[in-house]
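Read through the structure below, which is laid out as structure tokens, and then see the notes.
A single protein chain has been removed from this complex, and every other one stays in its place.
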Amino acid sequence: MTLIIFLILFAAVFGYYIAQSKAATISLTQGKKLNSLPIYHGLYVLTLTVLPLLLIILFWMLCKGYFLDKILFSILENEFVNLNFDQINLLAAKLKNMYVSQLVSQETDPNLIRVYQEYLLYEENISIYFNILVFFLSILIIFFLLKKIKLDFPARKKIERLLTIVFFLASIVAVLTTVGIISSLFFETVRFFDKINPLDFLFGLEWSPQTAIRSDQVAAQGAFGIIPLLVGTLLTTLIAMFVAVPFGLMSAIYLSEYAHPRTRAIIKPALEILAGIPTVVYGFFAAITVAPFIRDLGDLLGLEVASESALAAGLVMGIMIIPFVSSMSDDVITAVPRSLREGSWGLGATRSETILQVVLPAALAGIVGSVLLAVSRAIGETMIVVMAAGLAANLTFNPLEAVSTVTVQIVTLLVGDQEFDSAKTLAAFALGMTLFFFTLILNVIALAFVKRYREVYE
Amino acid sequence: MEDSIPKMRVENLDVSYFDKQALFSINLDITKNNITALIGPSGCGKSTFLRCLNRMNDVIDGCVVKGKVELDGSTIYDQRIDPVTLRAKVGIVFQKPNPFPKSIYDNVAYGPRIHGLANTNSELDDIVEKSLIRAGLWDEVKDRISDSGTSLSGGQQQRLCIARAIAVNPQVLLMDEPCSALDPIATARIEELMDELRNRYTIVIVTHSMQQAARVAQYTAFFHMGYLVEKGATEKMFTTPDDKRTQDYITGRFG
Partner (left out) sequence: MNNLDNNNQLTDESPSEYSSDRLLKRQKKEKRFQLLGKLSVLASVSFLFILFISIIEKGSSAIRQSEVLLSIDLSTENFRQEVLMDPKKIRGSELNKLTRNSLIKLFPNVQSRSDRRMLYSLISSGARHELRDRIIQNRDLIGGIISVWLPLSDDADMYLKGNIKKDVPSNLRRFKDNQISWLDQLMSDGLVRKSFNFRFFTNGDSREPEIAGTLGALIGSFFTLLVTFLISFPIGVMAAIYLEEFSPKNRFTEIIEVNINNLAAVPSIVFGLLGLGVFLSFFEFPRSAPLVGGMVLSLMTLPTIIIVSRASLKAVPGSIREAALGLGASKMQMVLHHVLPLGMPGILTGGILGMARALGETAPLLMIGMVAFIVDIPTKIDDPSTALPVQIFLWADSPERAFVERTSAAIMLLLFFLLTMNFVAVLLRQKFEKRW
């Protein structure tokens, strides 16, 4: 496969040079200017040769397996007339296994080996024919394209139009990603609801999917009530926001309104580092340092604290989100025009009065937007809660107990061996759908706030 | 006389941005190898008019141009005309000097390169040198031709932009207040340069300074509120204008 790609590239580059010199010669002999520079004629030939042929090759790679399967099947049918459909399927699987492992053991049926070799021959031949075909096609295309070179052939325009289309397709990838996310979540969720009643999922007060693996149990279905998870998510998010919003907002206010530019130049990057630390590091920090500390503190105060508590996870998550809140609010606050502040100062207001009564109200929409984005982040945060919040899905509002969140359950359901189609695996997608749904709503609202703010001041 | 044949001819030109009309049925001939100055108070539409002459308005959202603009007798607002080739014939120099952040050489060579004006490197060198000489910049930069164009002074930058524009070998050169960002000495150099250039090129200049128009232009057109109020030989405009508004403007009552 690499060989044919190289051959095509080689031919295309060859075509590129020929086209260039042909265009230059035409211009020279006719003594007139070309519509497009020779290099664009060259590029025209190059791209229009390589692009379609690469697409053909890609297509071939994707469906070659299908054709080969058909061929293999027909060989086997001719060879083993007395076998039924399923047995032939079995043999085909066996042969393919041989093909993958490249192993032919002595015990194998000699007939089968013969079929196998026949199959290999077919495969080789097909590849060779395909390569020859593609190569000739590339030569043909190059000839055809070279014929088109004329004085007034708008090669540059054609190339530019092609490039614009490619750029457009690139911008579609993001849309396709969204479509991919929604469809993969949606279809699996629908399959999940075939097995589990949606009402049980949405309003159930118990989450214990682990029982579902034992089909002989009475409660073979397991319990898939999402409420404890939502409560757990809400609890950790709430704790995180109690940390992140005051600290983040006050830091932003201090940095944008009070701090000396030099202080700001040091502190801002430091906060950005805080923002760039991977969440798995925070998770480790929460599990190894913060959780024991909180437990010890609880012991000291005579409180019972679980070793994996919502408090530890929420606190660390809050710390993680501080720089997020502060940098977004900082942007928002600095965008408030200076004239507003000066108006307030001019009336004799102190700085803090100006901030609290003029700047913050003016920046409110932007700040609300950034806090909502932070909430969405906290809801979707995974590693910290996986490592520090626990797996037991307790329905509790007590921050000192272990809780579980939506993200934690997605991870526990999908990490390790998974059987497709089991309610357990499908549940993860249903949880993902829930997560996506909630964060999407938050994001849309948040972005609307931010946009409204920008329209006012930028 | 060559003078009588218009290089460019504008008939019934209307221009609007979205719903707002900026120019109202302008008629103007631009004569060959002369300098035509467009004057008027700011916002009168003179820059808009200038940019119609090489279709620079095409890139502005919501800009609609109606009417006829001809270059050497053939209309330029035509589906078949590629603005790219038009702009090679009708070059433009902007208000603020805007050299590319590349070497002086590359600044000048860029146009010839994309239009394929030079077949060899030495040909390209020739074009660059000739353009810089014509723009009166060669002696100042010949020893640092690979320095960045942005390292030059404001006046030098503007002459570099002129050199860059004439390197493409245009027939018409549009200048949009080319001296407004320059000091008086640099302005004087550019004005001298324009006078030299007019032998080879037809020049249209937008200026907010009436003195400048009086100094450099053979013909002057006065714009006001989107209308072409008066046009004619510069001398006549500045001594015995026909229209009251022209009179008011050149005597400094408004603008």
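We just call them A and B in the order they show up, numbering each chain from 1.
In this text, a residue touches a chain if its C-beta (ideal position, glycine included) is under 8 Å from a C-beta of that chain, and two chains touch if they have at least 3 such contacts.
Everything numeric in this text was worked out from a predicted model, so none of it was measured.
Listed residues B:V69, B:A88 or B:C179: the one in touch with the omitted chain is B:A88. Interface note: of A:N131, A:S251, A:S309 or A:N394, the residue touching the hidden chain in the full complex is A:S251. Only one of B:N54, B:Q156, B:Q212 or B:T246 touches the absent chain when the whole complex is considered: B:N54.
Listed residues A:L55, A:A270, A:L303 or A:L364: the one in touch with the omitted chain is A:A270. Only one residue in the set A:L205, A:V281 or A:L364 touches the chain that does not appear here, and it is A:V281.
Interface residues of subunit A facing the missing partner chain: 156-157, 160, 163-164, 166-168, 170-175, 177-178, 180-181, 184-185, 187-188, 246-248, 250-251, 253-255, 257-259, 267, 269-274, 276-285, 287-289, 319, 322-323, 326, 345, 348, 350-353, 355-356, 373, 376-377, 379-383, 386-387, 407, 410-411, 414-415, 420, 428-429, 432, 435-436, 439-440, 443-444, 446-447. By the touch definition given at the top, subunit B reaches the unshown chain through residues 54, 56, 59, 61, 84-88, 91-94, 96, 98-101, 110-111, 114-115, 161, 164-165, 168.
The working rule: only the chains that are shown with their structure count from here on.
Centroid to centroid, with C-alpha atoms defining each point, subunit A and subunit B lie 51 Å apart. Contacts from subunit B toward subunit A in the complex involve residues 82, 114-116. Touching subunit B in their complex are the following residues of subunit A: 33-34, 37-38, 157.
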